[in-house]
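Below is one structure. I have some questions about it.
Missing here is one protein chain; the remaining ones are kept as they sit in the complex.
A, B and C are the chain letters, set down in written order, and residue numbers restart from 1 in every chain.
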Amino acid sequence: MTPGEDDAPVVPAAGRAPGSAGRVRRHTDPLVPEGPVRVSANVCQAAGCMSMGSDRLFADLKEDVVASGATDVAVRRVGCLGLCSAGPLVEVPEQGRLFEKVGAAGGTSLAELLGSLTGEAPGGREVADDPFFARQVKVVLERSGKVDPEDVEDYVASGGYEALAKAVTMMSPDEVTDEVVRSGLRGRGGAGYPTGLKWRTVAKAPGEGGKYVVCNADEGDPGAFMDRSVLESCPQQVLEGMAIAAYAVGASRGYVYARAEYPLAVKRLQSAIRQAEASGHLGRDILGTRFELHIEVRIGAGAFVCGEETALLASIQGGRGTPRPRPPYPASAGLWGCPTLINNVETFANVPSVISRGSGYLAGTGTERSKGTKVFALTGAVVRTGLIEVPMGLRLRDIVFDIGGGLAPGRRFKAVQTGGPSGGCIPEDLLDMSVDYETLSQAGSIMGSGGMIVMDDTSCMVDVARYFMDFCREESCGKCLPCRVGTQQMYRLLDRMCHGTATMAQLEELEGLAGMVRATSLCGLGQGAPNPVFSTLRYFRDEYLAHVQDHRCPAGVCPMDGTPGAPVPPEGALMAGTGAASTGGAR
Amino acid sequence: MAPTTAAARQAPSDDKRWRQVDVRMRRLGYRPDGLIEVLHTTQEVFGYLDDDALRYVGESLGVPPSTVYGVATFYSHFSLKPQGRHTCVVCTGTACYINGAGQLLEEVGRRLGVAPGGTTADGRISVLKARCLGACSMAPAVVVDGEVHGKVRPDALMAVLGTL
Amino acid sequence: MSEVRTLVIDGHDVAATADQTVLSAARENGIHIPTLCHLQGLSDIGACRLCMVELEGSPRLVASCVTRVEEGMRVTTVSERLNAYRRRVVEMFFLERNHVCAVCVANGSCELQGAARDLGLDHFELAPLHPEVAVDATHERFVLDQNRCILCSRCVRVCAEVEGAHTWDIQGRGADARLVSDLGTPWGSSTTCTSCGKCVQVCPTGALFEKGRSVAEPKARRPYLPYLVDHSRA
Partner (left out) sequence: MGADHAGARPRLATIWLDGCSGCHMSLLDMDERLIEVLARADLVYGALVDTKEFPEGVDVTLVEGAVSSQDDLRKIRQVRERTKVLVALGDCAVTSNVPGMRNPIGARAVLERAYLENATVNPKIPDQVVPALLAESLPVHAWVPVDVFVTGCPPSADRIFEVVSSLLEGRSAPAGQEQRFG
């Protein structure tokens, strides 16, 4: 992280004529013509497209537009456009066209895009009818891909901070909380706890020593990048949500706890805080009232467990990120013992629309008990992968086959993994299920933070269970025994299955152990660690049996090579403790 | 609020880079709860955290050495050993895993003789694994010296590493 | 003075003050709940999970050392399920490191060994993990044998909370978690250790012991720290 490195002005490249086509102060700045804009090229500058070269594309396109002499074309920097598998992406909103893989092999050439921008015949493809976009409903991602993530003015121009203004000037804190309660908004970080109730608890807690709001941006689930995208695409919306929350609960200090693995998100967030302070939306005397909120960014250092709220608080306070028993809950005793409200990125990003459009807006979308929308990172074996936002209650099948475009030709659907290491795998039979908190939980998985990984017949479910157990084993904080040792023991058993050396007794052992770890671990990481085992056993027991009884991996993924723990060492030679017979036959 | 218990001290050496660490600590008011932030800065400046750095930061912030060490070893982002001149970060997120991240690590391990977290004997390349880079659409993804490579096959990765 | 709460533990009516934990209320009334990381006089962390109990009306088990009593609470401290879980907890402690009771200084006075005996644990179903861990004998008077450490952190807490030296902490996480002195430096060269020996006194196993003590030499059991003012009655 080197905040500020892009703040330095750069001399415009030779040959550029800033006066005529527009002004370009810095290489990361947009190209804005002085006259009216006929078309704009919105170039995705979120991490996915940038890793495919969209930052270079952005610079090149600006130069080319300037060189073409066009004076009515803007080149703008926007956040995530969603369809990450087709990056780098450029959208021309005036024409409703999307250009895919711009500048990449087999994609749109820069010349083609430029021709489309300056000429009369729009290229690319129509966005409106594309099923990837048509089934989506955007609340959290409303401005993602539309506003400049590094410009508070752009956010304000799109209606940003109207909700905060309404809250602090026209509503009492209790009215704000009541509105959130009525909206039915539930935590988007995983557990789905009603957001309004949490706010009310913190609001009611005595807070002589001050109160805090904390945004959990420690998005740790492998295969999940919703929060990163939101922070990279529209950090102001998250800050606005935090400010409304702080007003409602009576907090004047806040932290965003973000992953070190997301340098771009951290940079944009820090820049957004500085800009919001300068524009009077954060800091002292917000929007001319006496309400104040000071937000700092705290950067995580690579520990999944810090997504657990008490561990996150320990980490913000500079310590080892180990969870502590609750109660007391952070709502009554959080940071430095003060009442602390913790919500995740997507939850906060939902708040402005609840306030500005009223609770009915959110309550009108979704199912009876799961209101609103949910952002998912759709990845894995589907044709189209990326960031999507859908109304709660959409069928899983619609997400996989309509939005995701189904599987590659010749591949067979096997499962969708949701909820990360605490989640589960949903099989083909359940594809028609509604995607909401309750239904996912009944199916043995969880909503989680929004990772959705589609697996085809080349994935082995025993191997997948082992993968998640390996994850939990490495990420266990080590404080409580069942998680620290139980995950190691379960990993060993799963590893034996993948090598074809496990017995039926060990399969039973695994189930027993999983139940024990779930019931006795201190925090959610340990309690949830057995979930991938339970759900794969529930739906894919035949794969386990193939591994254990027939020593065969149906997907052809596992080594099945008889190690570790080959039961009988070769006769004659002294064993050297090297590999082959490392553990006994029956264990 | 935790009390401020410590203040500026003599840096372990006259290396000018300590000033950046000092500035960070001063901005945080030498508060013990700034420990992780200061460790971040120290690692950015020096590349890793050695005993002198840990001791100095601990003394300056009023945090006992065992606590500093406990924190520095808890988080996988912090390194107590010097890193190689180049870094190769293999993403092991779910999407990358089911698309062959394991084979990438195996190949790198076999060809370079390093396990994840290790550095080649000549100090050339450090191999790390990342939990999830969020580049799931490009799975399996590898970041070599800050540059993201998507849909990487073992041979292609070795070719990239060979050019370093 | 806190308000009085009445609750039922294993069918017995029990009165306790509102700030008491279920564990302390139980013990005060002669009801035994096994523990390892708990030590009267130190803060409670709820880490060993041995003291878990059932609460009527709650599907979840709770650690009694960190659960406050509540009016009308109905607690069950012994059940088939709890015993099975406790046996498994103790088994996993044994298998995590390299515990060999027969050659341990704490043989006969070890709390882990005692817990196994009380729970009727007579063999292990799971596989031993056999980590290679260190012995630090650099201190003039004491030894740390990581083979016998159960990471209860009683030594860490007594050193920080009572002695105020904070020589000990835990390094790493998960399977790599280890007791550590100062900057991972040998105990004998510690700049913070006062050689007070409190850590050795509170160690439930033979991980911390005095030099010169032979195998199974009886040592006084210390259920609490007698020199502490007991505010918590915990």
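We take it that a contact is a pair of C-beta atoms (placed from the backbone, for glycine too) under 8 Å apart; a residue touches a chain by one contact, two chains touch by 3 or more.
This one's a predicted model, so the numbers in the text were calculated from it and none came from an experiment.
Touch with the chain that is not drawn comes from one residue among C:Thr17, C:Asn107 or C:Gln201, which is C:Asn107. The chain not shown here touches chain C at positions 94, 98-104, 107-108, 110, 113-114, 116-117, 120, 122-124, 127-128, 130-133, 216.
Everything below uses one rule, namely that only the chains that are shown with their structure count from here on.
For the interfaces A-C and A-B, the C-beta contact count is higher for A-B. Separation between the centroids of chain B and chain C, computed from CA atoms only, is 34 Å. Between the CA-based centres of chain A and chain C the separation comes to 39 Å, rounded to the whole angstrom. Each chain gets one centre point, the mean of its Cα atoms, and the points for chain A and chain B are 22 Å apart. Counting partner chains per residue, chain C shows two or more touched chains at residues 170, 172-173. Contact with two or more other chains is made by residues 303, 320, 475, 477 of chain A. The part of chain B that touches chain A in the complex is made up of residues 1-2, 31-37, 39-40, 44, 63, 67, 70-71, 74-78, 92-95, 97-98, 130-139, 141, 148, 150. Within the complex formed with chain B, the chain C residues making contact are 160, 165-173, 180-185, 191-192.
Of all residues in chain C, only 45-49, 52, 60-61, 63, 66-68, 84-85, 88-89, 92-93, 95-96, 125-127, 129, 150-151, 170, 172-177 touch chain A in the complex they form.
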